[in-house]
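Heads up, one of the protein chains got dropped from this complex, but the rest are sitting where they should.
Let's turn to chain A:
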Amino acid sequence: MPGSSNFTVLHMPGALNATVAKVHPVVLFNICDSFIRRSEGQERVIGTLLGSFGDNGVEIKNTYAVPHNESQGQVAVDIDFHKTMYELHHRVNPKEVIVGWYSTGDGVGPSDALIQDFYGRDVPNPVHLTVDTNMTDGHMAIKAYVSTPLMLGDKPLATQFHQVAVDLRMAEADRVGVDLLKTQQSESLPADVEGLEQSVTRLQSMLDEVLYYVNEVIEGRVEVNNSLGRYLMDTIAAVPRLTPEAFTTLFNESVQDVLLVMYLANMAKTQLLLADKLNANVVNAMGTSTIQ
């Protein structure tokens, strides 16, 4: 370390290697929910983030709120609650560990350094996630920070928060519910038919867009982009080419299989209904004879 003996150097470590914070949508929903449920007089909510550390970043999978009190730079966090909840969650999913903490509100404040320090005792490099539920700037900003301490020689002076990229990870099943979750109130769960219709419409609109783009390029209105063109060509080539006979055979076979199974299922169902009716009649007839 250059000149650490004669001069007091403000030791600022270099930028951290590109860490990405992958956030599952459950986490964000939980945060919003705890914000809605906050007690009277509380301006913001803080809580613990659970997840796992990966090679190039941290994956945040779950979260729970922790009651706390804030006043003039003093922060009191309910540590027992935090530990108890962690233990309970750990029992359900032993792979999830504490990876950091979250708070609602925009940006990072002075008291955050203290909380970061507290979480730093459990985790070597805690991630701080902020969700702007107050919606300054007109939209809900989701930011993640990692902190590094600013050292003056050997003494820690302050904590510096670096922003890291947030990657919203949605698992497949989550995506299914995404449309549902957008509306405020839906009458009932969507039937599969509507889902299919929606998927096809979406696919169609995507294809329309691509067609439009290609047309524009041909007419010369848009710049030619070779890599994009090649990518499109590869995509189109991925559609398997079948001769009409081969396709017809394949199609007929599949249809026949499906119809067969459907017929079988319907037959089983009818059998059940029939058996039911017969049983009811038998029981009625028997009832009059056995009850003596």
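The criterion applied here is as follows: a contact is a pair of C-beta atoms (placed from the backbone, for glycine too) under 8 Å apart; a residue touches a chain by one contact, two chains touch by 3 or more; residues count from 1.
The rule is simple: contacts and distances are computed from a predicted model.
Student: Could you check which of "dolichyl-diphosphooligosaccharide--protein glycotransferase", "PAT complex subunit CCDC47", "Glycine cleavage system H protein" or "Eukaryotic translation initiation factor 3 subunit H" matches the UniProt name for the chain that's left out?
Tutor: Cross-referencing UniProt, the chain left out corresponds to "Eukaryotic translation initiation factor 3 subunit H".
Student: Out of A:S39, A:N56 or A:Q74, which touches the unshown chain?
Tutor: A:S39
Student: So one chain is hidden, and I want to know which residue out of A:A165, A:L203 or A:V222 touches that hidden chain in the complete assembly.
Tutor: Going through A:A165, A:L203 or A:V222 one by one, A:L203 is the residue touching the chain not shown.
Student: Thinking of the whole complex, not just what is shown, which of A:H24, A:H128 or A:K143 touches the missing chain?
Tutor: Going through A:H24, A:H128 or A:K143 one by one, A:H24 is the residue touching the chain not shown.
Student: Looking at the full complex, which residue from A:G41, A:G220 or A:P244 touches the chain that isn't shown here?
Tutor: A:P244
Student: With respect to the chain omitted from the figure, which of A:I79, A:M135 or A:L152 is a touching residue?
Tutor: Residue touching the absent chain, from the options given: A:M135.
Student: List every residue of chain A that touches the chain not included in the displayed model.
Tutor: 24-26, 28-30, 32-39, 61-62, 64-67, 78, 81, 84-85, 88, 91-93, 133, 135, 139-140, 142, 168, 170-178, 180-190, 192-193, 195-196, 198-200, 202-203, 205-206, 242, 244, 247-248, 251-252, 254-255, 257-259, 261-262, 264-266, 268-269, 272, 276, 280, 283-284, 286-287, 290-291
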